[in-house]
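For reference, the structure discussed in these notes is given below.
One protein chain omitted, others in place.
Chain nomenclature is as follows: A, B and C, assigned in order of appearance, with residue numbering initiated at 1 for each chain independently.
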């Protein structure tokens, strides 16, 4: 993948960079807090294999919650729609991404959707493989294929740090194990989950993944089908209804494209039929979304009329 | 508005009509339960002022929750975006449409979105007018204008029946009055709200309203602007994220168009840039949506690729 | 009723009075906020018709939530145990006294106990009488009888002020009306409820009411039965498990007697077989209990071993 710097885009990046001052870098694990708060990079990947960027494209970041949508795409291929949605719901929620209460009050207990932690843990639990190792290899291969980069791997320090401290996710797992939503060894699941969250890439690679979704599952270079069309569409739908944490509704109104953010400051954006977008800006707003990244998308959508609504 | 019967559409209607048997007509007030469970009618209004229909187009029904999206469009014009969304949120919710708990647990107390009862009551409270009468006249005029029919009025029996029994909505109102989300006399607000829910029309008229949204606010006959473009888009966004009660997420995946349903069995559908759809099928599924209407839309979206995703 | 000043008691009052500085007088209606924050008076009514006091016994205050236990005693006589507890539960709750969420999540909807607002409103709705006037007369007569004072009435300003602003209580009422826990006209019920909360007395009169409960329902002067023994016991049990708002558990541990507080700063205390206690100290702690009153009872229970545990 080659990508050219673009003056217009750089102008917008320069314009919104200062808003990072109002945000806050995630610091719940030391590894995440080491980044420069003012970093901001963006890549836009076009259908015709053209890509433009602005900001420091070399910056790498971990996917964190962005991985939820990729894992969903893989699990839907592994298990089929009925299996997955018998165990995880399709509805957006007004509760925080890490909430456990709704699991208790819903009868039967079922995570509301695959974009909240409970749902994503359940979906990761569905990935096929004889061993944790085999599951992990399959995940990495799938993501590498979407990003067209076989070197893609994960940040060991971030993964280990999360593994040591993710007590809330363990609480969600055990609660769901009690209610037979998930199965098997929880520590093994936690290893797989924290590794997938720690998958590392730059904004180019993320933009290319967005382009696959923009093309309903086709490789933007070769035209090869990487994700079945109906699964690509399901993923995009969740990105609209619950991709941006508790600000998904507001984002749908203000930007209006399928997108998924992560607490590392990454945003995966999709302009259907047209572009994949990858953004990295680690300063977060109070909902956990990249504050400069959101602003950038607001400007882009106004200027280029990206909204699907 | 003229509308022609269409054989293809009639075939689909005949195909799905029997599914009504699995549904249940709303019976919480006697006036709603009087309809024929097997009724099913649909109209599709095209851009070029062509309209096709199937089923008994003469059937009238009350808007019920469909009115929420129309009132929102009017309130946004009356008060502006900031005023409205300072008082009502933009986020979808996993809670039932008539839930009160989230009002208590959210700080500050604020309905999550304008498509749940709490939010719609707050939005109705924002309609401008010196008196309940004046507010009502403005609502009726606005809806009549969208439907291009000045005779549109409301079903007095349904309105009165709801007014007498809507204790839960009063509870929501008083709770929000305590928290200063709404103001003024609650009984007056209840009168206005129950009348707007009881606005009566047929599927043609509803399809025409859908066409206005499909054209981002333009009159599909005259091209005149009836709703500002940014407001039409906001309304469509809410129709996607929370238009179909607690099945909005599933509907987005299975159908994928902006839509709003009512407990009377009506569905307002929007195929952006293309069609407005009006459906009436009073047998409801367990989420409160027209069971045959949903099925009809699933078939249409598959056949004609309506989905925005 | 005659009552003598007591030096020991006065000493304790003087000792704890300064703690009122850390509290806050209720100010949600103007009428309540007019009192002197440092007021503190206490009366202890003994079995043998002896009464001692300390502080300014002339201070009158409204019962507020203290009335809940008196109304419960009357409703149990009016309707019997089964009728009352079919509609209102017996269990303490960790939720705030004015919470509505549990009404929604409990199936069937039922207030958890008669000491929270929802339960007390439902209990007031059970008082017998052909009209609001007759019900009110019966309440006033019953309370006057317990206090041995037929002049006891209510503070009109407080009652009216609460009537105008009690939107949350109306929300609770309408919610319960929807679920058929309460019946009839809500505004009439609100009038009755706000008047009973505004019943006015001094600490002597309240202590005498406590003595009736201490003697399991007997008039401490005449020995006449004023409340059936099993009802007096039920009332005392609720005073232990949920008489002091969300600090009932802590109060049971630290003081250990049946007691009921009100937001006016009054506390009704009962030392079984021995004393009735009336306290007025309007500065409240963050749970809504009289801060000096609680401290006073902690000292009394340590010195005189009042605890029933």
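We take it that contacts are C-beta pairs under 8 Å (C-beta built on N, C-alpha and C of every residue); 3 or more make two chains touch, one makes a residue touch a chain.
For clarity, every value in this text was computed on a predicted model and none was experimentally measured.
A.B. asks: For the full complex, can you list every visible chain touched by the one that's not shown?
C.D. replies: Spelled out, the missing chain touches these shown chains: A, C.
A.B. asks: Considering the whole complex, which of C:20, C:112, C:126 or C:292 touches the chain not shown?
C.D. replies: Answer from the full complex: C:112 touches the omitted chain.
A.B. asks: Pick out which of A:11, A:36, A:86 or A:104 touches the chain that's been left out of the picture.
C.D. replies: That would be A:104, which touches the missing chain.
A.B. asks: So which of C:90, C:140 or C:299 would be touching the chain we can't see?
C.D. replies: Spelled out, the listed residue whose C-beta touches the missing chain is C:90.
A.B. asks: Spell out the interface residues on subunit A facing the chain that's missing from view.
C.D. replies: These residues of subunit A touch the chain that is not shown: 99-101, 104-105, 167-168, 170-175, 177-178, 186.
A.B. asks: Applying the definition given at the start, please give the residues of subunit C touching the unseen chain.
C.D. replies: Against the missing chain, subunit C presents residues 89-95, 102, 112-113, 233-234, 236-238, 240-242, 246-250, 252-253, 256, 258, 272, 307-309.
The working rule: only the chains that are shown with their structure count from here on.
A.B. asks: In graph terms, with chains as vertices and touches as edges, which category applies: line, ring, star, complete, or other?
C.D. replies: Here the contact pattern is a line, an open path with two ends.
A.B. asks: Name the chain with the Cα centroid closest to the overall protein Cα centroid.
C.D. replies: Taking the mean of C-alpha atoms per chain, the most central one is B.
A.B. asks: Which chain lies the greatest distance away from subunit B when centres are computed from Cα atoms alone?
C.D. replies: C
A.B. asks: Rounded to a whole Å, what is the gap between the Cα centroids of subunit A and subunit C?
C.D. replies: Centre-to-centre distance between subunit A and subunit C: 55 Å.
A.B. asks: Per the centroid of Cα atoms for each chain, what is the distance between subunit A and subunit B, given in Å?
C.D. replies: Distance between chain centres: 33 Å.
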